[in-house]
Structures are given as C-alpha cells and as structure tokens.
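Down below is the structure, laid out as structure tokens.
And then subunit A:
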Amino acid sequence: MEQLLEILRSMHPDVDFSAAMDLIDDGILDSLDIVTLVTEINSVFDVTIPAEEIVPENFNSADALMALINKLDEE
Partner candidate 1 sequence: MRFTSYEFLGFLVLLFPLYYLVPKKWQWGVLLAASYLFYAFAGWDCILFILLTTLSSYGVACWIGWRASAEETYLACHREEMDKERRKAYKAKEKKRRFHILLLGLVFNFGILAVLKYTGFAMSGFNQILNVIGQGTLEIPDLLLPMGISFYTFQTMGYLIDVYRAKTKVERNPARLALFTAFFPQLVQGPISRHSDLAEQLYMPHSFDRKEFIFGLQRILWGYFKKLVIADRILIAMKTLLADPEEYRGGYVVMLILLYSVEIYADFTGGIDITIGIAQALGMKLRENFNRPFSSHSTKEYWNRWHITMGSWFTDYVFYPLSVCKPMMKLSKWSRAHLGNSLGKRVPVYLATTVTWFLTGLWHGAGANFIVWGLLNCLVILVSQELEPLYARFRRRFPNLSSSNGYGKFMAVRTFLLMGLIRSLDCYRNVGTTFRLWGSMLTVWNWGELPKGMLRLGLGVADYVIILGGCLIMASVSVMSAKRGLRERLYQHPVLSWVLCGGLLIAVLLLGAYGIGYDASQFIYDQF
Partner candidate 2 sequence: MKRSWMAVFALGLAVILSLSLFGCRKTEDNEASGGHFSVQYKGVTLEIGQPAEEVLKALSDPVSKKEIGDCGGLGAQVRYDYSSLILYVLESKDGAVIDQITLTDDLVATEKGICIGDSQDKVKEAYGNVIQSDGSRLVYTSGDNQLIFEIKDGKVSGIDLMQITQ
Partner candidate 3 sequence: MNLKKRILIAVCAILVITLILSFLQLLVVPKYRSNPEGAMIGEYYDQAGGHDVIFVGDCEVYESIVPATLWEEYGISSYVRGSAQQLVWQSYYLLEETFRYEKPRAVVFNVLALKYGTPQSEAFNRMTLDGMKWSTSKWKAIQASMTEEEHFLDYVFPLLRFHSRITQLTAEDFQYAFDAPAVSQSGYLMQTNIVPMTEAEEEGRTLSDYTLPESAMNYLEQMRLLCEKNGAELILMKAPTNSWAYWWYEEWEEQICTYAEEKNLSYYNFIPLCEEIGIDWNTDTYDAGVHLNVYGAEKLSRYFGALLQSAHHIPDRRSEAETSARWQERMDAYRKQKIQLEKE
C-alpha cells in the first residue's frame, strides 16, 4: 500500500491520497495521470491492468486501487 501511495505522491505532491475518496470525479487525476499511474503500477507490482478496468470506481481512492491490484494479482 505504501508503495502505491508513494507513486501517487510523486505525481501530485500536494494531494493527501490516503484520505481522498474521489480522485477521478473531482478531476484530481485526469486521463494522463491515470495512464502514467497504470504504467507505473504494471511495472512496480508486475500486474497488467486491462483497459476495461480503468473505470472511476477502481481509481477513485487509493484503497480501491489496492483492491484492484490484489484482485489482478491472485487471479
């Protein structure tokens, strides 16, 4: 989880990701950030997030992201 927060912070240092609950809906993360995030996660956590998983529900908070990563990991 810590690694994920660290990646997020490197993109937007002034945002408190641990608490934020709607990163997409509030427009904090836009399409460019999402893609950078996905490529980072794929390389760091060695999973491949398919395009259909890139939906607001999965990216709105760090926890949701972590849940997605774990799901992809043990599938």
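Following the convention adopted for this analysis, contacts are C-beta pairs under 8 Å (C-beta built on N, C-alpha and C of every residue); 3 or more make two chains touch, one makes a residue touch a chain; residues count from 1.
As a selection rule, all candidates are chains of the complex that A comes from, given by their letters.
The structure displayed is predicted, hence computed values, not measured ones.
Looking at 1, 2 or 3, the chain of this complex that touches subunit A is the one numbered 1. In the complex of the two chains, the subunit A residues touching candidate 1 come out as 13-14, 27, 30-32, 34-36, 38-40, 42-43, 48-52, 54, 75.
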